[in-house]
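Everything on this sheet refers to the single structure shown next.
Part of the complex only, each chain left as placed.
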Amino acid sequence: MTMQNTSLPANFNGAKPVINPDDVAMLLIDHQSGLFQTVHDMPFTTLRSLAATLAKIATLAKIPVITTASVPQGPNGPLIPEIHANAPHARYIARKGEINAWDNPDFVQAVKDTGKKQLIIAGTITSVCMAFPSIAAVAEGYQVFAVIDASGTYSKMAQEVTLARVMQAGVVPIDTAGVASELQRTWNRDDAAQWAEAYTGIFPNYQLLIESHMKAQEVARSGEKLDSQ
Amino acid sequence: MTMQNTSLPANFNGAKPVINPDDVAMLLIDHQSGLFQTVHDMPFTTLRSLAATLAKIATLAKIPVITTASVPQGPNGPLIPEIHANAPHARYIARKGEINAWDNPDFVQAVKDTGKKQLIIAGTITSVCMAFPSIAAVAEGYQVFAVIDASGTYSKMAQEVTLARVMQAGVVPIDTAGVASELQRTWNRDDAAQWAEAYTGIFPNYQLLIESHMKAQEVARSGEKLDSQ
């Protein structure tokens, strides 16, 4: 029996499988109002917040964003407005009915135009709109990070099966917090407050923490007395 | 065995147990950032949205709102800002450490000042901050509607026990949607769009419905073709 470490994902060739903020683009695929009604692996409100936060993070980190939608004129509905609102620099690519965005030449070209080697991909339906382009991009040599919880699908089981499938194909699975922190790297930066605000879209309790923290410090500084005293 | 219908709640004296938009005030008690961290009968984000929506509805329905907080200088934290932001006309009453807001004479006086016979009450912690004033108000002759899901507590079991307790004491239990619709009464009103927007804080799927509906109608009106055609 030969034993060796062969667990690294596709296309890293021995490199540490982490996001390189300088060599990465983000693909946000089919986050549409109609499709969101079909999401049952998490509350769709969580998905909506996480997808919107991804767009915001991409803007903070100054990385390119490409969006697309699947027949938004039909029951799938329009893209949720937060995506482009939070990433005004995003480039939208209309498809011609192809389910796999990677089957659309304009989309692939837009990806190539970014000149990046790494792709952060999120999409609804996870099982399809995220998984198919992720597998395709790996096959073409990209290092792919699939953001499982900024994608949504019809059941927890479907999510788990898709996680397994894309890992098997060499994709790196990641969650939204992982993407944010790997892009941010340090709190010792000028825009730290904006990053803190972005995390409230991932950890809603963080908003409470900030509110309580500010009040506690303000009370301490001002010497305000307790109402009960 | 004597049989009769005796199930009506306290202080209705045979009247139909519904909200009278012209004779009701709303009490929003202790919706504070620290206390929200302890809420486990629902995601606190749901509570935050429902409590904020109650405030918004009170404004739309033009009913008086009284707020208060329990020692906001301590670990309980400050009131969440949405309450007063959504109900700028609300009157805040500081307490002197009393846990039951009804034990504070200023608070009771503020309630009396509204001149209303009915009270819509929500509070965090449900078991305490909502329940105690509700029971006290019933005992003083008010018709009380306790908004169970715009209040939050430490466990689902605690919520269920409190629901049972306040009903037994003669309080009418109600949910946030019930309050909204009983105040709104009809869609045939000028501010219908504002009410529709308010419901998105209660039923988040409603926001998706509106987005999809508007897009579908726009496509139909403009004759826009499907991307896949």
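Going in written order, the chains are labelled A and B, and every chain counts its residues from 1.
As a working rule, a contact is a pair of C-beta atoms (placed from the backbone, for glycine too) under 8 Å apart; a residue touches a chain by one contact, two chains touch by 3 or more.
In this text, all values refer to a predicted model and were calculated from it rather than measured experimentally.
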{"item": "Number of identical chains in the entire complex, 2 depicted", "value": "8"}
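Criterion: only the chains that are shown with their structure count from here on.
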{"item": "Turning angle required so that subunit A lies on subunit B, C-alpha fit (0 to 180°, nearest 5)", "value": "180"}
{"item": "Whole-Å separation of chain centres (CA-atom averages), subunit A against subunit B", "value": "35"}
{"item": "Subunit A contact footprint on subunit B (complex, rising order)", "value": "33-34, 36-37, 43-45, 48, 69-75, 77-78, 80-81, 94-97, 204-205, 208, 211-212, 215-216, 219, 224-229"}
